[in-house]
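Only one structure is covered here, and it is reproduced in the block below.
A protein chain is absent from this complex, but the other protein chains hold their places.
A, B and C label the chains in the order they appear, each numbered from 1.
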Amino acid sequence: MNILMKSIRNFVSARDWGQFHSPKNLSMALTKECAELMEIFQWKTTDESESEKLSDVDMFRIKEEVGDIIIYLMMICDRLEIDPIQEGIKKIPNNARKYPISQSIGNSRK
Amino acid sequence: MNILMKSIRNFVSARDWGQFHSPKNLSMALTKECAELMEIFQWKTTDESESEKLSDVDMFRIKEEVGDIIIYLMMICDRLEIDPIQEGIKKIPNNARKYPISQSIGNSRK
Amino acid sequence: MNILMKSIRNFVSARDWGQFHSPKNLSMALTKECAELMEIFQWKTTDESESEKLSDVDMFRIKEEVGDIIIYLMMICDRLEIDPIQEGIKKIPNNARKYPISQSIGNSRK
Partner (left out) sequence: MNILMKSIRNFVSARDWGQFHSPKNLSMALTKECAELMEIFQWKTTDESESEKLSDVDMFRIKEEVGDIIIYLMMICDRLEIDPIQEGIKKIPNNARKYPISQSIGNSRK
């Protein structure tokens, strides 16, 4: 994670792109990349989106999109001094309270 | 990252939610969470989206969304056996080739 | 459509909100509303997303999101002097060329 973060910073500063990387703009880019990942699954059934049904070409594209997503997510977190892993860990107990096991088991939520 | 991954797996299996978590469905949830992050910045200027201009309430919401985003991203990666950090690291040299410094410096890309 | 456009303009000008409604910001709001529509279908199967399987509550929410989506789309079109219906009509022959019937019939595209 530190290696990735350093590579991103070098890449951005070498191109003087920090000026474009407001959290607002980065959140747009992040959403766009997630939509591109989603597009890969768009006309597939949920079954066809599982790893054993995906072609090598699909897996290659998915990995590329995941790479872009983590890069933009880390840029946002770097800019706003947020640790995404910590925030993920903090969210789990909240979600556990929101969806108690007894009421949630086997139910698609909401 | 391992702690987070374990917590997610426990959370999901305790609720028997794996059945809903096809990559297709998770990619929808991930995109939705990114759109919620983006919504926080929607009516702000790019300047107002920088950390020194954000209120505590905004920062709290941003952290919550970042937590949700990393959780869904890791669920997808777990399901498809992808290492997001590795994919991010692999993407940097590709992006460097796509956007050579000499042509990209100070230009908003594309 | 004209009635809707007039109502939107009155609503926006009464609140002096035109200043926030750059095409950039509106495109963020539009994407957010579409993600909210998508969220309704997120954990459903494709079958469960069909009208005969949707609850009245789901249909009510879907209609609300569709209302928001058309409002933001028309705001963007008004701001940029685009006629969305004309653009839709123009796209059909392009799409027909891109996806010739003989090669596309019954294939999920791409």
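One rule holds for everything that comes next: a residue touches a chain if its C-beta (ideal position, glycine included) is under 8 Å from a C-beta of that chain, and two chains touch if they have at least 3 such contacts.
Since this is a predicted model, take the numbers as computed values, not measurements.
The chain not shown here touches chain A at positions 20, 25, 28-29, 31-32, 35-36, 38-39, 41-43.
The missing chain lies against chain C, touching residues 1, 3-4, 7-8, 11, 14-17, 19-20, 22-25, 27-28, 30-31, 34-35, 37-38, 40-41, 44-51, 54, 59, 62-64, 66-71, 73-74, 76-77, 79-82, 84-85, 87-92, 95-96, 99, 101, 104-106, 108-109. Residue positions on chain B in contact with the hidden chain: 28, 31, 35, 43-46, 108-110, in rising order.
The definition used in the following text is that only the chains that are shown with their structure count from here on.
Spacing of chain B relative to chain C, judged by their CA centroids, is 24 angstrom. Note: centroid distance chain A to chain B, computed from Cα atoms, is 3 Å. Shown for chain C are the residues that touch two or more other chains, namely 28, 31, 35, 43.
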